[in-house]
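Remarks on the structure that follows.
Of the protein chains in this complex, one is absent; all others appear in place.
Think of it as A and B in the order they're written, each chain with its own count starting at 1.
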Amino acid sequence: MNVRPVTISAAHRTGIHTGVSRVSLAGLIVMSTFGLLALLAPFLAPTAPNTLSAPLQPPGSAHRLGTDDIGRDVLTQLLYGARTSLFIAALSTLLSSLLGLLVGLIAGVFDRLGFVLLRVADIFLAIPRFPLIILMAAFLRPGLPTLVLFFVIFGWPRAARMVRAQVLSERHRAYIGAAKALGASHTRIIVRHLLPGTLPILTVFAVMEVQHVILAESGLSFLGLGDPTIRSWGLLLSNAFRFPTTFITDQWVWWALPPGLCITLVILALTAISFALLDNAAFVS
Amino acid sequence: MRHIPRAIRRLFCLIVSLGVLAGCGVAGLPGDSGRETVGQPTLPALTLPGDDWGYPSPFAFYARGPGYVRMSLLFDTLTWKDAEGLIPWLADDWTTSEDGTVWTFKLHPDVTWHDGNRLTAKDVAFTYTYFKAQRSLVTWSWPLDRIDTAEAVDEETVRITLTEPVAGAHDVLFGSLPILPQHIWEGIDDPLKALGEEVVIGSGPFTLAEYSKEEERYVYMAHPGYFKGGPRVSSLVFIKVENEALALKSGTTDYAAFSGKAIEAAKQFADDPEFEIIEGPGYWVLQLIFNTSRPPFDDVVLRRAVAHAIDRRRIVTQVTLDGAVVAELGVLSPETDWHHPDLPTYDHNPDEARRLLSQATEAAKLLPLTLIATAEYAREAELIQADLAEIGFPITVQVGDTGTLDGLLREGNFDVAINGHGGLANPAILESPTWPAMVYQNEVYRLIYEAQAQLSDDDARRPLVWQLQEMIASDLPVLTLWHPKMWTVYRSAKLDTWFYTPEGVGFGIPLAMNKLSFID
Partner (left out) sequence: MSYRIAQYLFIIIVLLTLNFFLPRMMPGDPISYLVGDPGADAPLLMTEEMRQNLLRYYELDRPLGEQFQRYLSNLLRGELGWSISQNAPVAQVILGRLRWSLLLGGCAAAIYVPLGIVLGAVAAWHSTTPAGPAILGSVFFLGSWPSYFLGMLFIVFLSLKLGLFPIGGATSTLSARSGVLWSLVDVIHHGALPCATLVLGNLPGIVLLVHNSTMGLLGHDFVRAAKAKGLRQRRVLIKHVLPNAMLPLVTMIAMRLGFLVAGSVTVEVVFAYPGMGALITTAGIARDYPLLQGIFLIIMLLIVGFNLLADLLYTRLDPRVRATL
């Protein structure tokens, strides 16, 4: 294995560094814009979220992006959709990351407990999604928390695996041995030495997971398994898809393209941001 | 060191081999090589959209509508329907006894099966006996237990006796059971699992050349010796498409059926001379089902309050984009003879609704109530929720998939639900207006229903059917919302003989897919 022990400063390990590339800055700006739009949606939206006017109107002065098949303003739905989609993705990812981090750290440090935890993670990974979403929709209260729970159930095993892999590699490094020799407790080693090293990979996970949740949520709506009372970008997009004329006319340009584009831009922006966090990070195996 | 890239290379090779193996396995499939085209080369080959509806043997097709149609292309019944109504088919003529229990059919001479054998009265007698024996597996035809005996009087005459008179038997029973070749079916004990080539040998205008379950494709070849006349098409191919309008526009298919708000798509073809559009009766209804077996919707006053509160016209305009008509409260379609022309209605009147609401039981105001629906009707649910909120009657909307909804309805574990069904041309559908929930228990209603189910004479039956509709409209176990309009768009150059069958094809399928379209 062509790896030599390399000393890299703690600053680099946590991925903090001074120069932020222009790409990441652009990503940050885009995400902030979406975040702002999401927060200010009630003030920016031209109509109240449930008002109905004439259906399938092309873009005009009253409706900048036209109306959908039931007469709701597309721009309004887009703005409110930002709130919902971003919130769901952020919350799910946060919870998955935290849970995955916890489990991954423990599994990486304590071997026997680690085995058990890893098998539990495997089981969660292999749970069939379809019955689970149906069961959750049938037996739990409909709404956002149920959806977030659904994504966390499938998100944390991936995080745990990645964190554990990272911890396993780091464990054998000289500085860990040194810390142990100096009498550091397990907790101290985990928190002060191993934890920072996991942040880069956790960031990779977080970026991928947010992307995954946004796309998975829109996929659920597309298949008719989502909750139509949760007005997300995915719902707006899938409504456009379900309507038979959307793609044989030019309706798709003002109805399907905006939410699709928003989803894409958010995902792009997140990836760009991740570069700043990972640039020069020690990704030593 | 070296084994790292090797491991990756191995993984890569594994992936590629998996893919290639699967590809070769797929490409070398015997199932895909069909026979050569039979029939005159000048006749068009039609491609039609559709899903997998099961292997088209008389027992293996999926019991929902299009499955029966696929099977009906291969098999014939004693009677059939054309654009006007009932016509003789395999039976040239028939007589009924006074009490309506004994039916004697005179078969059309010289009808052959696809394998060349002659179709005789013995086959017909065998068919009815066999279906009766296997009735637990036949979920699409209900009066099978009323078949008493069936016997061949001579080569071309068969006598079928029923245990009691069955209303509409000439249509529902004798117009839907496909006649089976005895020499093939007499040895088959489990007809559901019989999936070989011999079980699709029928007497119909087409033979089955190919059926692929996973690709959801059917290939039918015209059978030139058909007793009713030569074919207008050389072959019919059903393929799976994701979007019927797009498939039609791209030239992949030659036909598309639209209903409800999908009619917007049909309008896209209205100005194109290549296509023609026909409109048909919408034998389908979307309705609000009340759980009349428990509070608060056991109170008819509350149900009437809800009826006044909901603006059904707005739902039709806003949600279905006028692709539907506001439904008649008696459930049966306004386009059938059974329809009661003068039913009470509940106009959209929020003030009246509030007044009735205040009269309703106290229970109505205490319980948190849920309206369940599938995602497809979430919009209707939201508008209804808004209408009810306006009169001060809050409900929450819960969306589930069809299985969940069905389960909750059958258990009677719901307050109010949005659900729909077809079969509106046949008064038999009135047996349980809240179907699939069985929550409406009204003794008078049940007696009237059973009385009319016995009458063979339509004129005697009609007043009773009207009474049933009056009861539904006044008692409101269901509040009907809309009937969809149904349009069929087709490429007229290939075939222009499409039509809608009054009261539906076979047992009531509202598609413009009658085999008469395909023959001269």
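Following the convention adopted for this analysis, contacts are C-beta pairs under 8 Å (C-beta built on N, C-alpha and C of every residue); 3 or more make two chains touch, one makes a residue touch a chain.
If you're wondering where the values come from, they're calculated on a predicted model, not measured in any experiment.
Undergrad: Touch as defined at the start, partner being the missing chain; which of A:Ile134, A:Leu149 or A:Ala179 qualifies?
TA: A:Ile134
Undergrad: I'm checking contacts with the chain that's been left out. Which of B:Lys132, B:Lys240 or B:Arg314 qualifies?
TA: Of the listed residues, the one touching the omitted chain is B:Lys240.
Undergrad: From the listed residues B:Leu405, B:Val439, B:Leu455 or B:Leu481, report the one that touches the chain absent from this view.
TA: Of all options in B:Leu405, B:Val439, B:Leu455 or B:Leu481, contact with the hidden chain holds for B:Leu405.
Undergrad: For the chain that got dropped from the picture, name the residues of chain A it touches.
TA: Residues of chain A in touch with the missing chain: 1-4, 6, 23, 111, 115, 119, 122-123, 125-128, 130-132, 134-135, 138, 158, 161-162, 165-166, 168-169, 171-172, 200-201, 204, 207-208, 211, 215, 218-219, 222-223, 225, 234, 237, 241, 247-248, 252, 256, 260, 263-265, 267-268, 271-272, 274, 278-285.
Undergrad: Using the touch rule from the top, list residues of chain B that touch the missing partner.
TA: Within chain B, the residues that touch the unshown chain are 1, 3-5, 7-8, 11-12, 15-16, 18-23, 25-29, 32-37, 52, 54-55, 60, 62-65, 135-137, 139-142, 192-193, 195, 209-210, 212-217, 219, 235, 237, 239-242, 246-247, 249-250, 252, 283-284, 374, 400-408, 410, 419-423, 426, 428-429, 431-432, 435-436, 504, 507-511.
Note that only the chains that are shown with their structure count from here on.
Undergrad: On a C-alpha centroid basis, what's the spacing between chain A and chain B, in Å?
TA: 43
Undergrad: Using the touch definition from the top, list the residues of chain B that touch chain A in their complex.
TA: Interface residues on the chain B side: 1, 4, 243-246, 249, 258, 261-262, 264-265, 268, 318-319, 321, 374-376, 378-379, 382, 386, 396-401, 403-404.
Undergrad: Show which residues of chain A lie in contact with chain B when the two form their complex.
TA: Residues of chain A touching chain B: 1-2, 50, 52, 55-56, 69-71, 134, 137-138, 142, 224-229, 243-245, 247-249.
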